[in-house]
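Showing just some of the chains, left in place.
For reference, chains read A, B and C in written order, and residue numbers begin at 1 within each chain.
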Amino acid sequence: MKVNVYVTLKQGVLDPQGKAVGHALDTLGFKNVANVRIGKLIELEIAAKNKTQAKEEVKEMCEKLLANTVIESYQFEIE
Amino acid sequence: MDKNIIKQHGLSDEEYKAILKYLGREPNLVELGIFSVMWSEHCSYKSSRVHLKKFPTTGPQVICGPGENAGIVDIGDGQAIVFKMESHNHPSFIEPYQGAATGVGGILRDVFTMGARPIALLDSLRFGAANHAKTPQLVNGVVAGIAGYGNCMGIPTVGGEVYFDESYNGNILVNVMCVGLVKKHQIFRAKASGVGNPVIYVGSKTGRDGIHGATMASDVFDEGSEEKRPTVQVGDPFTEKLLLEACLELMQSAQGRKDVVGIQDMGAAGLTSSSVEMAGRGGVGFEMDLAKVPLRETGMTPYEIMLSESQERMLLVAKKGSEKRIKAFFEKWDLDSEVIGTVVKGGQLSLKVGDELVADLPTIPLTEKAPLYKRPIKKPAWQEKIQELDLATIPLLKDWQEPLLKLLASPSLASKQWVYRQFDHMVGIDTVMIPGGDAAVLRLKGTHKGIAMTTDCNSRYCYLDPFEGGKMAVAEAARNLVCVGAKPLAATDCLNFGNPEKPEIMWQFEQAVLGIAEACRVLGTPIVSGNVSLYNETKGEAIYPTPTIGMVGLLENVEDHCQLGFQQEGDLVVLLGELSEELGGSEYLKVIHGLTRGLPPRVSLDLEKRVQQLCLAGIHAHLIGSAHDCSEGGLAVALAESCFPRELGVEVQIGF
Amino acid sequence: MKIGIVVFPGSNCDRDCFHVLKTLKQDVRYLWHKNATFPKMDALVLPGGFSYGDYLRTGAIARFSPIMKEVVRFAKGGGKVLGICNGFQVLTETGLLPGVLMRNEGLKFICESVPLEVVNYQTPFTTAYGARSSVQIPIAHMDGNYFADDETLRRLEGEGQVVFRYLNNPNGSARNIAGICSKKGNILGMMPHPERCAEDVLGNQDGRKLFESLIG
């Protein structure tokens, strides 16, 4: 099963990268862009009996390693 | 004001009564918040100030002692060295990367706010036992955070130390030291003056980062600390690099020196501590309009704006009429700079939002008249017991090869190249002696001089005997500088201790301070700046007392710097000083026998001074080819470490 | 020789290159990235550092600074351009040099002096080395893992555009590539920092010959 995990900074947490990319887009002439935030996309494949069991495991992976839950939140899709 | 709101702000009943006296009325929430951060242990040093007075802080070489953002020492030819050490222990335990990174960002600002260009960083790190579950993740996060911030700023991280001990399992220590260089006529102070002068906010926008970071530093860690996660401060080294270059361009320009009256970085307690301290030092008041503060988030309350610890921000007081000139410096570097207030007569900090008054406080009670405690002191009942050590009970080993290898491989003694390899320790092209020696040495471009710097502390010695441990930390720092050929000049410190409300901890603190003070006096290295970090305790158990010492020394001629490793075959190896049977608190006892007992080695400061002078004279007369101090692991480890650099061997006769 | 050092927000080694070229008695000056033009120069240096904090990708944003149009025109016109570390990354982002600098294989920042082989000693930057020799030059980067498709790698090797090679590969770079030049040889991009070993007091002068070749 193919899994996409999206890890993003929590609201209110400063995103220096997003700030810099937003500024760069502006200087490139894209004046109508706002609120740029940079996060991580983690793609992986998982062998599991069924979707619920896969969901359990992916959740545990996020909590333990893939996301730093102090300043990041995560979502994921299982195809 | 509701009882538990006061408690949540870490204020005791007496402290709240004192607030009522100073205000003559109940404080509102914004005022209560301001009192709580300014009267926190972290900002007011209320439990330690009475002892810190015992440090020697003056000398012909001292230009500026404790009380300012950093200490300043004269090195001749119109130049001065600005340096200080700060701790970021609690934030680094919660979020290691950002905690350590913002620790670097904060100490850098303390140095360049005085007009100096930072030339080096050092980090003194203490983690739990290497095999403790949390240690690897904390080590990776802290080292990556220091590298991430320092490397991006282009300031070389040239030295420091890394120790592992179970005493830090629940409470790691991240002490960061910064050294800067300034021309004596370009020094700036954090003092406001001149009624009518504008108060200017420069740097990043304000968000809800780390609100109550200051009081958090004064909070004891317990089971609940995982949930009690205040929004930890997040650092942006790129913006700080812009802030550094913009501030230095302004402060080093002829016009800028006339325009800028005072400047201070927004550290712990952000806009509150910078505005209150600058106004307090100048004996003036500030009127500020919080509606003018550049904000990163919508709907922020005055309380949040005043207590936010967003990073990369400075507060500046300038001459009336120079606002445009100053704004141009920050616009060049795409930074915000807004006039948010003016200097007024009297000693009040009055805060408005538009024209609605939201706070009106006297500044002096927030700073000079903050509470001052003479906490009860009691020698711990267990102190004598842990000092008992009967060497007869320690089995005498037949084979010494095995233990020496075990010592050299133990986490605290093993090579830390895997750490400092991640730090850019060469940017600035001044690093003459890279990490791995007794101290780092940087050359000063345009002169023949060199600056040496080191951080030192053996916290096991301080646990067994805080007085001797304190003396040893200073003696060892000075010894390390002498071994690289430098004359020790002055010191800074980071005093990491447990909960001051416990008499045993205050006994440790007082004894360590007395030991440090005496060693500084005899060795002629006054304390010119520093930091106190208390409440380093988890579930009632305090860390070992850890008074880290940072010291700076001068080489008149940087070519005279001296290496640690043996230079060539046939050289004689000489032991300077006395060798006595002092195994108390040694690395040998800990690593080989798992014991932390006995009295640490006694430092005879007079002998120490003469040994150091002899070693320095020998180096400058080119009689000494290499020098290395005996510290953890004793003579055996010192000899082994001296063999490594040029892969030479050594033959030693042990007299008896 | 008139040498311009381009300063981006976040450049750190601009001051170091300035100092070394000053000790070599050259007419060197800083060129601020916001200026769309610069006075007539004999050579340009794109220094190391963290332009724009290395956010998004190293050099990704610096490439759009106003000065870069003029830098590209100068380079395409045959002007000598030296890109060191972050400067090399900016040169690949602008397409003046092929390939990409990716995250180091070990994922960690590496700062140490490494042995290199001077492969092409006929470029305007390496004549003073005189022969195929090995030198010791410091590296300090997190994203020095050079990558290009096989066809480009073959062309670089065939046309003698590989100038420096790692003797023991610290970051996973393809074909141990540490530095490459353009076809005409007037543009050099390298990850190691020659300015960090160009003075006796620092105990190693292997990098000095590169600057001596440049000023010819």
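Assume a residue touches a chain if its C-beta (ideal position, glycine included) is under 8 Å from a C-beta of that chain, and two chains touch if they have at least 3 such contacts.
Fair warning: this is a prediction, and the values are worked out from it, not measured in the lab.
S.K.: How would the full complex read if you wrote each label with its copy number?
M.R.: Here the complete complex works out to A x2, B x1, C x1.
Definition applied: only the chains that are shown with their structure count from here on.
S.K.: Select, from A-C and A-B, the pair of chains that is joined by more C-beta pairs in contact.
M.R.: Contact tally favours A-B.
S.K.: State, to the nearest whole Å, the distance from the C-alpha centre of subunit A to the C-alpha centre of subunit B.
M.R.: Centre separation, subunit A to subunit B: 36 Å.
S.K.: In subunit B, which residues are in touch with two or more of the other chains?
M.R.: 236-239, 334
S.K.: Name the residues of subunit C that each touch 2 or more other chains.
M.R.: 52-53, 55 - these are the residues of subunit C that touch more than one other chain.
S.K.: Which stretch or stretches of subunit C touch subunit A in the complex?
M.R.: Touching subunit A from subunit C are residues 52-53, 55-56, 60-61, 64.
S.K.: Under the touch definition given earlier, write down the residues of subunit B that touch subunit A in their complex.
M.R.: Per the touch definition, subunit B meets subunit A at residues 94-95, 97-98, 204, 207-209, 229, 231-232, 234-239, 296-297, 310-311, 334.
S.K.: What part of subunit C is in contact with subunit B in the complex they form?
M.R.: Listed in rising order, the residues of subunit C that touch subunit B are 9-10, 12-13, 15-16, 19-20, 34, 48-50, 52-55, 108-112, 138, 140, 142, 193, 195-196, 199, 201-203.
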